[in-house]
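After the structure tokens below, expect a handful of questions from me.
The complex appears here minus one protein chain, its other protein chains still in place.
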Amino acid sequence: MTVEEKVKKTDEIKGGADSKEAEEEPRIGVFICHCGHNIAGTVDVAKVAEYAKTLPNVVKAEHYMFMCSKPGVQMLKDSIEELGVNRTVVASCSKNQHGRTFANAIQEEGLNKHRHQQVNIREFNSWVHQKEKDKATEKAKKLVEAGVNRARKLEDVETRRIATTKAALVIGAGIAGLRASYDLAELGIPVYLIERLSTIGGHMTQLNKTFPTLECPQCSISPLTNGVANHPLVELYTNAQIKNVGGSMGNFEVEVEIKPRYVKDNCTSCGECSAHCPVEVPSEWDSGMSIRKAIYKAYPQAIPATFVRDKKNCIECNTCVNICPVKAVDFSMETETKTFKVGSIVVAAGYDEYDPSEIEPYHYGQKGFEDVITQLKLERMLAPGSLTNSQVLRPSDAKIPKSVVMIQCVGSRNDQVGNEYCTGVCCKFAIKNARIVKEMYPDTDVTICYIDVRTPGLNFEELYKSAQEVGVRFIRGRPSEIVRDPISGNLKVIVEDTLSMTPLQLKADMVVLSAAMVPPEGIGPLGSKLQVLRSKEGFLKEFHIKMNPTLSSKGGIFIAGAIQGPKDISESVAQAGNAAAIAAAPLVKGYIEKEMLIPSVDLDLCVRCGLCKTVCAPAAIQINDDGTPMVNEVACKSCGMCMPACPTGAIQLLNFSDKQLLDEIIPIAGGGAVCEDEL
Amino acid sequence: MVKEHTFAFFLGCIMPNRYPAIEKATKFVMEKLGYEILEMERATCCPAPGVFRSFNKFDWMVAGARNLCIAEQLDADILTVCNGCFGTLQEINKHLKENEEHRIQVNEKLKLLGDYEFKGIIDVRHVAEVLGYEVGPWGIEDHIVRKLNLKAAIHYGCHFLKPTRIREIESSEGPTIIEDFVEALGIESVRFKEQLTCCGAGGGVKAYSGDASMTIFGEKMKNIDEVKPDIILDICPFCHLQFETGQDYLNKNKECNYDYPVFHLSQVLAYCMGMDVDFIGLQYQMMGRDFIFGGEDVKKEEAI
Amino acid sequence: MSDVEEQQKNREFKTDDDFDTEFFKRIENRSNIMKCIQCGTCTASCESGRWTALKTRSIVRKVVLGDLSVLDDPDIWLCTTCYQCYERCPRDVKPTDVIMELRNYATKRGNISPNHRAVVGYLKNFGHAVPINDEVRKRRVELGLEELPPTAFKYKQEGDDKDLKKIEKYMFDLPPVKEEKKGEEK
Partner (left out) sequence: MSCEDIEPEVMEKIQDIVVFMCNECGQGSANTAGVARMAYNPAIRIVRVQCTGQVGPIQIMDALNNGADAVACVGCCLGACHFFNGNILSMHRIKLLKKVFKELGYSDQFVNQYTSRAAEGETAVGDFEDLVIRLSNAIREEGTIKDGC
């Protein structure tokens, strides 16, 4: 079959479900496979077939050399036609090996494929009990009986198609969010990009140079920021927050609150307003390293270029309103709430830098310790056009430090602050910055105190080496504290050089803390609005760490970039591309096809306790106003976890119900109740 | 519920047997502040955490529990004046309250020592914590009759705050409880280098290796001497002993010339609350005998 | 001792036979100790180790390796229990507790200094690690305190030594002085 034919074929088999009513008398066909000697060499297949014949509802029981061969499959089909078999049991290899072959065969005959029960007597029996032929035969009988029992009550499972909304919503406009938006838009999908700040680009725009190549991040990101901002299919909303999320995979409804900029789009970015605004506050974008006004633009290349007024700090002097040559400042703008209908959501909310003041011995942020800064602050100092004019100047006296000590693993790999993980990026950016500083000031001693240097991957060990070559000193030891001489004000870093077993007191004009990357502020509420689960560290948890690291716990919601866990830029971009592709798939196709193998709730039994909802990881169960649970058939992943949670057995997964499993269990457990009176 | 405003007064070893003036001062202060002080008859050494726990942790717990039982029989929380006693008793008390297995084992052995059973009904307090947080700088003003004008090098010692997860008083990296309190007495705390390090006496080191102990202490004194305080202020008789004998040792063996008077928090507070200077006990101490408290009398009207 | 044995004894390297992986299996908090990343925060924090041979990190390392020589190491007696390492260890190893426990094992092997032995004697005889002397008795009277504090020792003086007798009998049993160690103690 060519690929085109296959596509056509899947299109044909859609709701093939409503074929036959499940009520009729079960007529079961049983087929035992020899698999050459593979099964028949160990199991007496004839005996098993004889036994099968004795079981209720079995209208045919055969054994055959190769069931998966054309004649074998034909036997199956013929039995349906000739004997009116309406359920089939094939005892052969595993479900993965040929289960599907037989299921498809009966489907071709008009039976729902879920009416086939595969019994594995090869991998689970003949191959593992080759030396115990009698026992293997006995076991095969029991397995076949179990299969027949199970087959008796199998119900049809409908395959349904749900049309999807061809639009996507991306949360967070850092590098990951931008990449995902752009890729989605290029696939022809309209994108709503939601950024909570007034500018896009995220942390990457704050960096000075990016490892391993030490390129200018502004230069690398600006084609993307411009590309996204000008893409006809991308609608960008800044100063925006997610308020509410409804619906499920394929069809979400997202309510977004957009705070006003108080400056209209005709703003020419002339900067007059800002120049005359009397209010000065520390710039968040500049990591507090410089001052901005109450009406401002975060940085000259910021996108959108329109200025923004910070209502919280504004004293409403109206200077800006009056001075603006194009009358762009407008205080009457109001918060808007918009609702977007989208098929997929990509969350790319990034990270925050860990606040090291929690680690008290380092005294970050305390009086007298102004020269203890974080790497992000150092990046801001080094960046072009910074307040220090790209020089490294210590905050206390604006002098070039003669000794810089960097401390690694601040807030990472630390059980006491609860971040057990290794950020994985800080070794790389510390080495990057150490090398840059050392190259700028060859007379300055630059030291990195580390526990382990973690620089895996192409180009990174090379980066490490290059820093060693220019003379960065590496000391293996985690500093216990930074002490300040109360008289001279000098700082010292206390550390053991574990390799020579010497406690050291390092003079430090400036200390740079390589702080961890932690989940961004507000991720808790965002996570609960999206109904996605989070890892214990607070990042959004992927569905499967290896096989599906871009899907969240909930279908239709994808994760990209540092929100899933600390990542560098390349990894964020790579993940964003993948998120875009899998988020786009159902939207491009136009529908989601899903087997309705879902639980149903017996409302007579249900006591409205809501326990089923609590265990459902994909958040497929909603509780109605009257307290009854409702299964969202699109979101449900057919795991059955809700079943044992229910105290009354009201919620039962189709074809895996307690009763159906019991039927299967009885023969293989030895058959028949043991002590009825007691249990 | 244990009795309010009542403490079982745990003496320990060094205070009653070396610096009885601290005992006198503490009693004076606490009674003036309206607390009833009960004697813990037949108490023993806490036993000291550094030494006895090193030899046999289980017996250390049993002996500590015995002292706790004496207070339980008095139905009152324990008041300690020493970081070591506090460390031992607070830790054992908390541990046995939480760990049932050990509680059973300890109670088993306690039977051998007399009519004792650990029940876990009291708490263990340190006088500095009671003063700092319960009386508070806000509450002491009314009781002060003399206000000082002094610079003090404050030494917290180790076991008052650490392990912070067990003591649960305050962070050990930048504590201010004593600073805040003595400010009300007119005492200014002078910061010195590595202020929060150990005096070198604990952990059995003073007994095990006098040399090592004195080396650690010598550095401490050097840092204190840099800021030239008027007095050294501690909250633990064992640190007190180290500061007293240590200065003397350094003077005799290391060509130093230190003469800083050393006071326990209770002593300076007793002075400010009007105790006779002779009872402060400076005349019995080795260092700073020429020291004069000075300060001004606070007139009653002013105080109100 | 044969030449070969002599040579074996002086070798610089260690073999698996030098380690006892069983011994420390019973140590409290073992799972955390095994998680030590040898970061050196403890040693750098150590106020004793800055001046003495005590290197906290290497003590923890020896426990992890099962190197029983740590029990004969006099350094473990140099910890002042300042708890600085305990406070700061990023892996929650609680080195202070580890050292205290090692001292327990060392004591069982008879590694206990004469001074420490004496302190135990004081506790058994006087109920105090630091007993009272005549000078202080006098001072107590001058200060208006009872001459003897009301502790177990006072009752012993008054002829009632039931408390101290029991403490002497049941508490802090020390092993006999270790022969070969005698001369080495400082």
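We just call them A, B and C in the order they show up, numbering each chain from 1.
Methods note: a contact is a pair of C-beta atoms (placed from the backbone, for glycine too) under 8 Å apart; a residue touches a chain by one contact, two chains touch by 3 or more.
Just so you know, these numbers come straight off a predicted model, no measurement behind them.
Peer 1: Specify the shown partners of the omitted chain in the complete complex.
Peer 2: A
Peer 1: For a quick check of understanding: of A:I545, A:A585 or A:L603, which residue touches the chain that isn't displayed?
Peer 2: Going through A:I545, A:A585 or A:L603 one by one, A:I545 is the residue touching the chain not shown.
Peer 1: Of the residues listed, A:E336, A:E462, A:D602 or A:D658, which one is in contact with the missing chain?
Peer 2: A:D658
Peer 1: With the full complex in mind, choose from A:F66, A:W127 or A:F331 the residue touching the hidden chain.
Peer 2: A:W127
Peer 1: So one chain is hidden, and I want to know which residue out of A:S344, A:T455, A:S553 or A:N578 touches that hidden chain in the complete assembly.
Peer 2: Answer from the full complex: A:S553 touches the omitted chain.
Peer 1: Where does chain A touch the missing chain, residue by residue?
Peer 2: For chain A, the residues touching the absent chain are 94-97, 120, 122-125, 127-132, 135-136, 138-139, 142-143, 146, 533, 543-547, 553, 615, 617-618, 637-641, 643-645, 649, 653, 656, 658, 661-662, 664-666, 668-675, 678-679.
The criterion applied here is as follows: only the chains that are shown with their structure count from here on.
Peer 1: Think of each chain as a node with edges to the chains it touches; is that a line, ring, star, complete or other?
Peer 2: complete
Peer 1: State, to the nearest whole Å, the distance from the C-alpha centre of chain B to the C-alpha centre of chain C.
Peer 2: 23
Peer 1: Nearest whole angstrom, what separates the Cα centre of chain A from the Cα centre of chain B?
Peer 2: The mean C-alpha positions of chain A and chain B differ by 54 Å.
Peer 1: Find every residue in chain C that makes contact with two or more other chains and list them.
Peer 2: 50, 84
Peer 1: Touching at least two other chains at once: which residues of chain A meet that condition?
Peer 2: Only 361, 481 qualify.
Peer 1: Residues of chain A touching chain B in their complex?
Peer 2: So the residues of chain A touching chain B come out as 360-361, 363, 366, 481, 483, 485-487.
Peer 1: Show me the residue ranges of chain B that touch chain A in the complex, using the header's touch definition.
Peer 2: 171, 173-174, 191-194, 226-227
Peer 1: Per the contact definition, I'd like the list of chain C residues that touch chain A in the complex.
Peer 2: Where chain C meets chain A, its residues are 37-46, 49-50, 55, 57-58, 84, 88-92.
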